[in-house]
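Only one protein chain is missing from this complex, and each of the others stays in its spot.
In order of appearance the chains are A and B, and numbering begins at 1 in each one.
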Amino acid sequence: MTTPSELTHLTLAGARDGLAARRFSAVELADAHVAAIEAGRQLNAFITETPDQARAMAAESDRRIAAGEARPLEGIPLAIKDLFCTEGVATTAGSHILDGFRPAYESTVTANLWRAGAVMLGKANLDEFAMGSSNMTSYHGAVENPWRRQGDNRPLTPGGSSGGSAAAVAARMALGATGTDTGGSIRQPAAFCGIVGIKPTYGRCSRWGIVAFASSLDQAGPMARTVRDAAILLGQMAGHDPKDSTSVPLPVPDFEKALDEGVRGLRIGIPREYRIEGTPPEIEALWQQGIAWLKDAGAEPVEISLPHARYALPTYYIIAPAEASSNLARYDGVRFGLRVPGGSLDEMYENTRAAGFGAEVKRRVLIGTYVLSAGYYDAYYLKAQRVRARIVEDFRNAFQQVDAILTPATPSAAFGLGENMDDPLAMYLNDVFTVTANLAGLPGLSVPGGLSAEGLPLGLQVLGRAFDEATVLRVGQAIERAAGFDAKPAMVGGAA
Amino acid sequence: MSLIEGRTGAWEVVIGLEVHAQVVSHSKLFSGAATEFGAEPNSQVSFVDAGMPGMLPVINAACIRQAVLTGLGLEAEINLVSVFDRKNYFYADLPQGYQISQFTRPIVGRGTIVLDLPGGASRSVGITRLHLEQDAGKSMHDQHPTMSYIDLNRSGVALMEIVSEPDMRTSEEAGAYLKKLRSILRYLGTCDGNMEEGSMRCDCNVSVRRPGDELGTRCEIKNVNSIRFVMQSIEYEARRQIAVIEDGGTIRQETRLFDSGRGETRSMRSKEHAHDYRYFPDPDLLPLVLSPEFVAEIKAGMPELPDAKKARFVSEYGLTPYDAGVLVGEQENAAFFEAVARGRDPKLAANWVTGDFFGFLNKSGLPIAESPVSAEALGGLIDLIRDGTISGRLAKEVFEAMWETGKPAPAIVEERGLKQVSDTGSIEASIDGVMAANADKVAEYRSGKDKLFGFFVGQVMKATQGKANPALVNEILKRKLAG
Partner (left out) sequence: MAIDPETVAHIARLARIKVTEDEKAALAGELSTILQWIEQLDEVDTAGVEPVSSVVDAVLPWREDRVTDGGQAEKVLRNAPEAVPGFFAVPKVVE
């Protein structure tokens, strides 16, 4: 008999093996996680818990396992970022404006997971419409990072926008989670919470059924406690979807198997432009440590240049809000969600959207409206599209010399809840290392590399060629092995 | 060039038309919901069409083919790379908050339409562009005192927006343009051209100027839904603008609505807010790329279009341009004519089709496919005329009977005993009878009163109930009267 707390501390791969060996049942595994979620409600990691669904799905998994019909993720309990539409289950995108919305459809990525046998624990909290790096913008309240600074019990941000997903996985409330990443929304919270997250290549996972933020940048990906777990999840989330015109019809490799190949002989690019003034020395030190680890594992570090990387963030803050301003036009109080009455149709729109959107969403919708408006389109939007072309070109050149790129994941460790809220620009800087991958559509992984002086996790980022997640995962695993990261957050399954 | 005479001199009217033509397809431009007209409200709506969160567009191949085919029919450039943009604006029947359209890079570029004008004249009108876009849903304002109801069945249906150059100068030319465009679309099968059901709608850009001056400020009359109304609204709008200018005013660029009840255009206040559509490439879609082979294949399968058919009818059948023009306006009419003319005298066939046949058809209001007289049946009637079985005069009577009964010509001729008598013996007998009964007239005729010949023909025809072969009657009568 395995105790509930042992069950929640398993890796996803370990749980899979345990289920297959009948050491415990899927229902026991689900129950342990349901209990951990209940005990950890202080973190506010979930907007909607679905314990009944979890048990029902787990019971079906047990039946299948008994019948010898287990599927790849049979009985694995997962948290789903509340940006994925789930049939019959409230889907909020962290926004007031989607009050009461229960989709009559299931997103392709979650449908893929359920088809593979996974079990839904609930809908994880997030920044409103995935716009944020702190999870502070959620209408359903901030999420607490399960980690604490040493000797300091003040709550910290889990990062964002996939903050609930990251907190849930770190606090052993789920074996894995789905996230989405538009500018760093998987990788930054993964780094802040000491877990692994990968944003695959744009087009690798279907966007169908995921509430859109910035369509040319959004990409779903897994968050888990090990690189192997992330590889297993990605293998089931990914795949061509004819319902998404930007989904690419390529076969999905066996990512887990690819991990065996190691990194010997790989050339690892170290972009000199990522040495940014003001970055804490411990971030720089971790980066150097990462380079050394990969060298020890047989890879060859190569200094490269990404000359336009420093322009990625301002480019992103034109393109993402522009697309968002259009994507969020459908939240108008007519067909779903919140409606605030008004004397005319336009008044109803304006009242609904004023009440339904939070401050950061409004800011971005207004910026996006502005940069697309007559007279400014060329100066802002077209200019950004041109700089984006430059950034794409930088990476194309770099990947002629190297197989992967290593950078820090974030410019700092997790900060205090509520910090940076009065300075949007300071908040935006969280994504300075991650956002290039979204603009270029490339895969990027964040893996824990160690702890800060204050005892908080720090992440390293691995970038790869388009559709070469396998190499990214291999490099990530080499870092994971060398780092031997086994620190645990202060709050696990509700226990502090 | 036709000018309008104002109080202060002559004015030239400049007209450009934007036609929204619903693409003939089973499903919508970006979703798999049906496009049929008249379905239950919101029953032909996918989650994509309803703008539900996370929904994505996937383009319908048939709509691309139809746009290319139409472009080729308008002798236009086909752009091998085109881009879908979002046109952003809020409206109750626009669920996404934007319309997917093509702004900077349409699928079809410059082309031409040749107008057939009265008196056989023709005139070329330039096509600026054709692009694909989504239709919006439908708002109903008359169902409830304080609410408008929204039906999204049309939301997402594919439209081709076909924009002309400002090349037209009269409302008649605008009417001729729409007729010709509709004819081409119907020939191609890319739009049914049914303006009553809204599958073809027209926005009219109208301005006036002194002949030779720069273009004046234009007003756009939105969503006019019949050719007659297009012509009326342009006529009204041109005179309104002239009156404003002649009274010392200036024309404000604005959107206007045609009130068909009053025959007037009026300003649309709801559209007065300055538009800023914030077009940008739709990030949910990639550029639409066509191969030259794809375009060539569509071109190879193109039907003969009205202009080519008209030219062929003139050269091959020897028809007048006018008759040919009348026959090719609708593809079904042209096909009907050709079926009638096959192996027969084409001019006689054309006379019958454009004459009695169209006359009866128009009066009945039936579509040609439901005509009680088929092309084969009409051909049968013409055959009876050609081989002398019936006279041309009686043929009209036979045709009327065919229309009423649906029976073939020979059966009617048989039933009613209308066969032409060409037996000289029996005709001679009838003539002898008439001459005997009118001995005095015979004497008058023989003394030089030639005009009486017609009297004798009439009498003989009466005696034979019109069935005698007129040529034989003439010949024999002449001989006998001569003595």
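Remarks
Everything that follows uses one rule, which is that a residue touches a chain if its C-beta (ideal position, glycine included) is under 8 Å from a C-beta of that chain, and two chains touch if they have at least 3 such contacts.
The shown structure was predicted, so the numbers you read here are calculated from the model rather than taken from an experiment.
Remark: the omitted chain is touched by one listed residue; of A:Arg23, A:Arg267 or A:Arg335 this is A:Arg335. From the set A:Ser5, A:Ser305 or A:Gln385, the residue in touch with the chain omitted from the display is A:Gln385, counting the whole complex. The missing chain, though absent from the display, is touched by one residue of A:Thr279, A:Asn351 or A:Ser452; that residue is A:Asn351. Contact with the undisplayed chain is limited, among B:Asp276, B:Glu304 or B:Asp383, to B:Asp276. When you scan A:Thr110, A:Ser216, A:Gln289 or A:Thr407 for touch with the missing chain, the hit is A:Ser216. Mapped onto chain B, the interface with the missing chain covers residues 25-27, 31-34, 40-48, 50, 58-64, 83, 90, 92, 139-141, 143-152, 257, 268-270, 273, 276, 278, 280-281, 283, 285-289. Residues of chain A in touch with the missing chain: 100-104, 202-203, 216, 242, 245-246, 248-249, 308, 311, 314-315, 317-318, 325, 329, 332-339, 341-351, 353-354, 357, 362-363, 365-367, 369-370, 373, 376, 380, 382-390, 392, 424-425, 439-441, 466.
Please note the rule applied: only the chains that are shown with their structure count from here on.
Centroids of chain A and chain B (each the mean of its C-alpha atoms) stand 58 Å apart. Against chain B, the residues of chain A that register as touching in their complex are 84-85, 91, 93, 98, 101, 103-105, 107, 207-212, 214-216, 242-246, 322-323, 325-326, 328-330, 332, 334-336, 345-346, 349, 369, 372-374, 377, 381.
Chain B makes touch with chain A in their complex at residues 47, 50-59, 86, 88, 90, 92, 95-98, 148, 150, 276, 278-280, 282-286.
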